[in-house]
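A protein chain is absent from this complex, but the other protein chains hold their places.
Coming up: chain A.
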Amino acid sequence: MGGGFHMTLFLVRRMAGFAATLFVAALVIFLLLDLLPGDPARFILGINATPEAVAALRTQMGLDAPAHERFLAWVGGMLVGDFGLSTTQRLPVAELIAERMAVTLPLSLIAMVVSVVVGLPIGILAAMRRGKATDTALMVLAQTGVAIPNFWFGMLLTLVFAVTLRWLPTGGFIPWDEDAGAAMRGMTLPGLALALPQASILARVMRTALVDVTEQDFIRTARAKGMTKSEAIWRHGVRNALLPVLTILGLQFAFLIAGTIIVENVFYLPGLGRLIFTAISERDLVLVRGATIVLVVVTTATMLVVDLAYAFVDPRLKGRDA
């Protein structure tokens, strides 16, 4: 009975759970979208189209086949990396999603980095000054940051930095390979708008976790050994407090990938959220399905990675789980 066996079992269980989640998600997504009222062919051709033209387009789109056949074709295609053709744009769904990922992924990363760089130090500072004026001020600030909707903050940033000062564009996206500097400028304001609430949440979580940790015995021991409070917190506290922060970070990343749609609208960025939103209104079901499943994969994979990271950081979890 070595730890290796436990670890393998743990991994197998987690991977099986991952696969099952994906299958169930695929089924639910497919069924829900199939129930949605509205004919994609009619949507494309509008109100003056003849029934023959609509029928011809339906056939072209492959909408004639029964539901179970279309489901199996879809899942089967995805297993070999084929997400199908977008019904409205007539282009491979995988290509359309990849294009949007070139915006959404860097945007999420920028927001993550900014929120970590800003949020964690604020949380640590507040915890070290617990009960003092600095702590109160920082936490009021963080509470405000959580409460401000990111699209509103985004519009405020636009008014100040784009409309009034004209330092940065109001939005839009220049492809990286065309002008990386311009692309980066376009990401700045939306990145900040997305980062604000995340940074505020991180600051609060960091502070709470650190305050909890400082009440533990090992900190008291460290103090007893002659360390100052700050030294004890820096040397022993922060590392131990990172565990809950890691969980929140994982959740936040998944949220940023999927939840940027409002900010994408405010800054007219061609991200994944807007792609899905437009595709739903145009009844481009193949595209909606493909993009949604990608989001499910990203979210569950992030959770899986966080779980695994937990298990490595805290070996007790493996035993408990198995």
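Following the convention adopted for this analysis, contacts are C-beta pairs under 8 Å (C-beta built on N, C-alpha and C of every residue); 3 or more make two chains touch, one makes a residue touch a chain; residues count from 1.
Throughout what follows, contacts and distances are computed from a predicted model.
Chemist: Identify the UniProt protein name of the omitted chain, choosing among "FAD-dependent oxidoreductase", "Xylose transport system permease protein XylH", "ABC transporter substrate-binding protein" or "Succinate--CoA ligase [ADP-forming] subunit beta".
Modeler: This omitted chain is identified in its UniProt record as "ABC transporter substrate-binding protein".
Chemist: Which residue among A:G84, A:G145, A:G171 or A:P197 touches the omitted chain?
Modeler: If we include the chain that is not displayed, A:G171 is the one touching it.
Chemist: Identify the residue among A:A25, A:A56 or A:L304 that touches the chain left out of the display.
Modeler: A:A56
Chemist: Provide the residue numbers of chain A that touch the chain removed from this figure.
Modeler: For chain A, the residues touching the absent chain are 36-40, 42-50, 52-53, 56-57, 60, 88-91, 96, 99-100, 103, 114, 117-118, 121-122, 125, 155, 158-159, 161-163, 166-173, 175, 181, 184-185, 188, 192, 265-271, 274-275, 278, 281-284.
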